[in-house]
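What you see is the complex with one protein chain gone and the rest in place.
Let's look at chain A:
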Amino acid sequence: MKLVVVSAGLSSPSSTRLLADRLTAATLGQVDAEAEVIELRDLATEIAQHFVTGFPPARLAAALDAVAAADGLIAVTPVFAASYSGLFKSFFDVIDKDALTGKPVLVGATGGTARHSLVTEHALRPLFTYLRALVLPTAVYAASEDWGAEGLAQRITRAGRELARFMAPSTDESSEDTAGRSTNEAGPSATATAAAAAPDVDTAAAIAPRSLHGAITSVDPAAGFEVVPFAQRLAALRPAD
């Protein structure tokens, strides 16, 4: 399984990246997946070029493809002017509109003050809902003071466990009623319980073929285009006599 982590932190070291890494570790403790981190700072110029030219340069195309192919996504942004950063929004502005459909997404944000705590709810959650992602109930906000306080670690663990549960496909329906009962222990037994509790995300929406309209995130000549036969399109326009 593939976990992709998008971090929009700009400084180095970055507290946004730190939160992203902790969320990643919390998730990987619960599900067997391979993580790939995408630092948007490295793609800032290519994102701007995509806006101007209409196509993604190579590294950005690879990042967009990785997100589209991921089984789960962690997306973390610093708070700028009471919302996600412009760079963070820009990345999700150029992604294919169907790339996140049905995908479990864990959102996180960092800021200098706890007054921005609800940014995950009023800014991040609607963005990913618009993109038809499965936004997890637990979002994690970390203000400067949270890094030294109790509570953040528990929120991170809970969020990671949730993402792991939604990434893992359901294998055993008989243990369905154990949903949510697993305690904090990591390891195979917890993974199995989490897997058993996962809802069916393998729906028509989740596996819908991706359209090539909007941003191109993948160029595969074999599977790229769906064609409606021309006669059918023409017939649909013919008025009834």
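For the reader, a short list of remarks on this structure follows.
Definition applied: contacts are C-beta pairs under 8 Å (C-beta built on N, C-alpha and C of every residue); 3 or more make two chains touch, one makes a residue touch a chain; residues count from 1.
The definition used in the following text is that contacts and distances are computed from a predicted model.
A chain of the complex is left out here; the name its UniProt entry carries, from "Fe-S cluster assembly protein SufD", "PadR family transcriptional regulator", "Energy-coupling factor transporter transmembrane protein EcfT" or "LLM class flavin-dependent oxidoreductase", is "LLM class flavin-dependent oxidoreductase". Touch with the chain omitted from the figure is made, among A:29, A:57 or A:86, by A:57.
In the full complex, chain A contacts the hidden chain through residues 48-49, 51-55, 57-58, 212-213, 216, 219, 221, 224-231, 233-234, 237-239.
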